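What you see is the complex with one protein chain gone and the rest in place.
Our next item is subunit A:
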Amino acid sequence: MIRATLLSLALALTSLPAMAQEATTPDATATKAPPEQIVAGLSRDNIGITTSFDGSQILIYGAVKREAPEPTDEKLAVIVTLEGPLGPVTIRKKSREFGIWVNTASVGVAAAPSYYAVATSGPIEEILDPRVDTQQRISIPLAMRAFSGPIEVEDSKPFTEALLRIRERQGLYEMETGGVHIVDNTLFRADFELPANLTEGDYKTRIFLLRDGKLVDQYQSAIEVRKIGLERWLYTLAHQKAALYGLLSLALAVFAGWAAAAIFRFVR
């Protein structure tokens, strides 16, 4: 139902230039305007993590705005990325010591996104120039930032690969080739399924408009993911008034224990 409305909204965008201007990125228009510009919107700009939170869907849609006729010789492509808040991660490797498996080596990554999804309109190696990729950090392996501290292992590559592999398995890092649908070289849309185990923070959305692998225009926006209601209250309490929260948990446990005994005595 919501999806259907959003799709019709996305389709209506082309016939509504007034709305389109509103959503144009300011940084893109500040300098010399590119021949083609992205006009985009998000189905929602905030996600509330409630008690019953079970993942969420995000629709990112938009259109290509042109002042001049479309260049027909170069192939158009769109890549949409969605990136969760960055955080430090420690990757550990087990090896066998005295007959049991023990964590023996570790590599720290100073900043890796808690969530990272890339949707493309075609195979990434065909539509994206590697130089643009390095510059803009688009593909998943580039999403990780610097190592933290000196690297104590000989080869850090297996460690970073493991991070990507584990997060991909958890559904936190995702590459969706063909996840961006382009209609008439003008309209595009990408759907993202956010997993249930989201962390709080600002989720950065980036849209790249490419012609023959070269960057034509880009658009950036953010989705705010916050715990709300009871979740927010408990989380804040646990971190800001830890002693009170601890006492509250204890009181709850003592009460539950007492009540259970009392109720069952009554039942008997």
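To be clear about the criterion, contacts are C-beta pairs under 8 Å (C-beta built on N, C-alpha and C of every residue); 3 or more make two chains touch, one makes a residue touch a chain; residues count from 1.
One rule holds in what follows: contacts and distances are computed from a predicted model.
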Omitted chain, identified by the protein name its UniProt record gives, among "Na(+)-translocating NADH-quinone reductase subunit B", "Acetolactate synthase small subunit", "NitT/TauT family transport system ATP-binding protein" or "Probable membrane transporter protein": "Probable membrane transporter protein"
Contacting the left-out chain in the complete assembly, out of A:35, A:71, A:108 or A:213: A:108
Hidden partner interface residues of subunit A, rising order: 49-55, 87-96, 99-103, 106, 108, 110, 114, 148-149, 158-159, 162-163, 165-167, 196-197, 199, 227, 230-231, 234-235, 238-239, 242-243, 245-250, 252-254, 256-261, 264
